[in-house]
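Structure below; questions to follow.
Rest of the complex left out; these chains stay put.
Each chain gets a letter, A and B, in the order it is written, and its residues are counted from 1.
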Amino acid sequence: MNALTDNLISPVVLCFVLGIAARWIKSDLAVPEPLYQGLSIYLLLAIGLKGGSALAVTPGGDLILPGAVTLALGIITPVSAFFLMRRCGRLGVEDAAAVAAHYGSVSVVTFLAAVEAVKRTGVELEGFLPALVAVLEVPGIIVALLFANQAGTGKGSWKKALHEVVTGKSIVLLLGGLLIGWACGPQKLEDVQPFFATAFKGALCIFMIELGLAAGKRLRDAGRAGLRLLILGCIIPVLHGVLGVSAGLLAGLSPGGAAVLGAMAGSASYIAAPAAVRVALPGANPAYYLTLALGITFPFNLAFGIPLFQTLANHFSLWL
Amino acid sequence: MALRIPLRKVTIIAERVLRDDLITLIKERGASGWTLTMVEGEGSRGIRASEWEGRNIQIDTLVSSEVAETIMDEVGRRYFKDWSVIVYVADVEVLRKDKYIG
């Protein structure tokens, strides 16, 4: 319990709460769209650079197993999300596939929050984790869209959706940052560290305010989605998170790294996935996937998921 | 008196993701130009992805009566079912460029 509140009382989490609260009291607080987009460019590039410079000093062999395991998570999680949404959530094929695409991909901010939480406990972390974010981002979306395609319900353009995912700004910046970071190495990045590393967590706070505002809007719609979906929005992250933690430990990650991988697997994308899904599955109802991803699963992970995955990773690691 | 051609102004209001598609569509159907404005809006549809994705787009294109017909029909056919889109048309008189450049 103490670990839980300790996780929640941080500037980053509280700024998210501030955003929700501001929406709740109908404040006119709003992060202007260009600023929000600018911040997401900054955050993605910063994550990429950091991961890339870590890759530059990591022996290639150390990456194979974690990479493979992450890829596997990217294939398994959309499948399980799809069937849970079909069976327990009683959604149609198109809606279930749309939701699955979100759970199959990864929420970058959840990743960041997990990294912070782990670091606060003083535990060491693998530097190359951002590279795993890039690995996990795309496959899940593709797998999920395949379901709808197979069922013949995907009326949207497949080609365009794929282009949207692969050339979407989040993957371009993440991969671009990784490559730049890797090519430059830690030393040449030193000059840009005050901007990209030191200022990072403060900038994240502003971003969290906007996420809070957006989540607050979704939370109000959460009722409409039905209790059934609300519960699934809390169960799926736990399920996928446990899977991610176990897979991470088996792949040789440190307990901290495994907790972060768990948070990644348990998270639902709300940047890359919605754009692709809107193009590929226009008939799917955004009320489902946006409310689940942003209104339920993201806050759930922030508050409960991440400390849970940390605890599990610590316990599981003792058995290995 | 300034010389003007009577034309039709077709206005399409749609989700942002349709931007490139719609521009391609109207150009293919004969429009020689377009003007796009970022807008916000609410219509008969419920929650839309575009709420998160950001604002709507409004595309105005000045075209002949026949081209207007084809564009409207095509937009209706392709997008009305699954997307948040409306289309309307109005009469305008456009100043002829040739009179001044010639």
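Definition applied: a contact is a pair of C-beta atoms (placed from the backbone, for glycine too) under 8 Å apart; a residue touches a chain by one contact, two chains touch by 3 or more.
Computed from a predicted structure; not experimentally measured.
Only one copy of each distinct protein chain is drawn here, but the full complex in this file has the composition A x3, B x3.
Here is the rule we go by: only the chains that are shown with their structure count from here on.
Rounded to whole angstrom, the centroid-to-centroid distance between chain A and chain B, based on C-alpha atoms, equals 36 Å.
Against chain A, the residues of chain B that register as touching in their complex are 15, 17, 46-55, 81-83. Residues of chain A that touch chain B in their complex: 33, 155-156, 214, 217, 221, 270, 274-275, 277-279, 282-283, 285-287, 290-291, 294.
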